[in-house]
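Here the complex is missing one protein chain, while the rest keep their positions.
Which chain is which? They are A and B, in the order written, and residues in each are numbered from 1.
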Amino acid sequence: MLTILFDGIAYGMLLFVISCGLAVTLGLMNFVNLAHGAFAMLGGYCAYVLVNLYGVPFFASLPVAFMFAAMIGLLAERTLYVHFYNRSHLEQVLFTIGLVFMTSAAVDYFLGSQQRFINLPSYLQGRFDFFGIGIGKYRLLIILVCALILIVLQLILGYTRFGSRLRAAVDDQRVARGLGINVNWVFALTFAVGCGLAGLGGALGAEILSLEPHFPLKFMIYFLIVVSVGGTSSITGPFLASILLGIGDVAGKYYAPRYGGFVIYTIMIVVLVLRPQGLFARGTSK
Amino acid sequence: MNALETIGLEKRFGGIVPTNDVNLKVQEGARHALIGPNGAGKTTLINLLTGVLKPSKGRVKLGNSDITDLSPHRRVSLGMARTFQINQLFADLSPIEAITLVIGEREKLGANFWRAFGSDEKIVSETKAIARQFGLADVLHERTASLPYGKQRQLEIALAIAAKPRVLLLDEPAAGVPEAERHEILETVAALPKDVTVLLIEHDMDIVFGFADRISVLVDGKLFVEGEPKEIENDPRVRAVYLGERTDD
Partner (left out) sequence: MSSLDTAKDASNVMTRKRSWHWLEYAFWLAAAASVFLLPSQHALLTQIAIWSLFALSLDLLLGYAGIVSLGHAAYFGFGAYVAALFAINFTGEPVTGLLVAGVAAGLLGLVTSLLVLRGTDLTRLMVTLGIALVMYEIANQMSWLTGGADGLTGMPVNPVLGFFPIYFRQANSYAYVLVVLFVLFVVAKRIVHSPFGYSLRAIKGNPLRASSIGIPNNPRLIAVYTIAAAYAGIAGALLAQTTPVVSLTYIDFQRSADVLLMLIIGGTGYLYGGIIGSALFLVAQKFIGNITPQYWEFWIGFALVVIALFARDRGLFSIVERIAAWRKRGAKP
């Protein structure tokens, strides 16, 4: 029972790390980025190639995966995404679905369509017993890393100049511009970091999330659930939503494998219909 | 008899109260103007009257019926129409299509999905009459987005009139119209049928005093004074409010 809870939390943490960038894109620029999962996948494959084909240690591959996804994200943002900020949601959807198809096909072409596993170091395999709870070492690592990221993110957002600029830009873009904040730059950087985190999450969670070319499409709905249920006005909303979703999904697969997906999608619809701003959004609407 | 009345109307957004205990009475057939400095809550009030916003407190009455809980389109069918300060038109439709659409909705034919749109000659001839009245006869079939601004402004009012309202809310009809085309709009407003009650929300004092027979002044969400144009013109408090306003305009 508690093991399921533990696994669920690990899963939820991963979802959070991957989708927090999406929350910012959606909240900051009102941009529907269905291709966010593609960056997670790229990070995952980056780590896979490094570890399995070049023998790079797993831990060393994580920062590389982050940088790789972040650079590609920055490049994509400056060259492509920037043209879509003031377009309709339909055009954003078409564009980002197109990106998903292209990355999936490219990955399939270069690396094959089968599911890939990253060779984990032996000390991360297996589980140990902690007061009767079976704890997987790998999942424990995920929780620790993700918790660390969460804390760092909170600190950056709460206590740095960049954080306050970002919050200003989220609250009111026009006013932020008026205050001399370079919103474009803030956004590009945030977008890159968001992609980097997604890439890191993809690398870290390759084992749990099953790394294969259709990853972005398969998990798209999960990331969207996190941001739509959690809201985009804070970082805690998506975090809580991720944890709930993670636990719900793991428990659902365990106890009611047949109805898990059904229940989660239904809950998403209900939340969207009743609280379009998200379950954990602040009371005011814009 | 009041054509339009609000009773203790109030709207809150968090800590801000843009409409605060407003009791407005607009007499049938009146040419009533609502004035007030920027940020006085004029636009919020008109949105409350037309049902775009729901009030936090208070009632709105159109004639004898309480319309507080009705949706915007129901208010139109009960005889209330409005224009917008910033043009709200159908960019892809032509004036004749837009006006025909309004009349069709008024005649309860709007849900018909089998007849050809524009095939009802009675509606079309009324459309043409309205278009002539508002100086749109020569641009009937142009795309609205390509019309000159002055014509768009005329169409803005024409759409409201096509709904045959008993009460018409005009939100700064001359806003943004270049000096040269201004008199056209003002003539249009002056020529509105006498049986239509008009509530004019306006910024420009010349327009207000040239048009209104009754004036209400809104300041900080509250009705400040109400009276004949003469009284308002000579009211020192109003002057104070407006002199303060004029300087930062």
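Here, contacts are C-beta pairs under 8 Å (C-beta built on N, C-alpha and C of every residue); 3 or more make two chains touch, one makes a residue touch a chain.
Owing to the predicted nature of the structure, the values given are computational and were not obtained by experimental measurement.
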Which one, A:C46, A:L99 or A:V250, makes contact with the chain that was left out? A:L99
Absent-chain interface as seen on subunit B, which is shown: 50, 52, 71-74, 76-77, 81-82, 84, 88-93, 96-98, 100-102, 104-106, 109-121, 124-125, 127-128, 138, 140-141, 159-160, 162-163
The missing chain sits against subunit A at residues 26, 30, 32, 80, 83-84, 87, 89-95, 97-106, 108-109, 113, 217, 221, 224, 228, 258-259, 261-262, 265-266, 268-269, 272-273, 276
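The working rule: only the chains that are shown with their structure count from here on.
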Just curious, how far off is subunit B from subunit A if you go by their C-alpha centres, in Å? 48
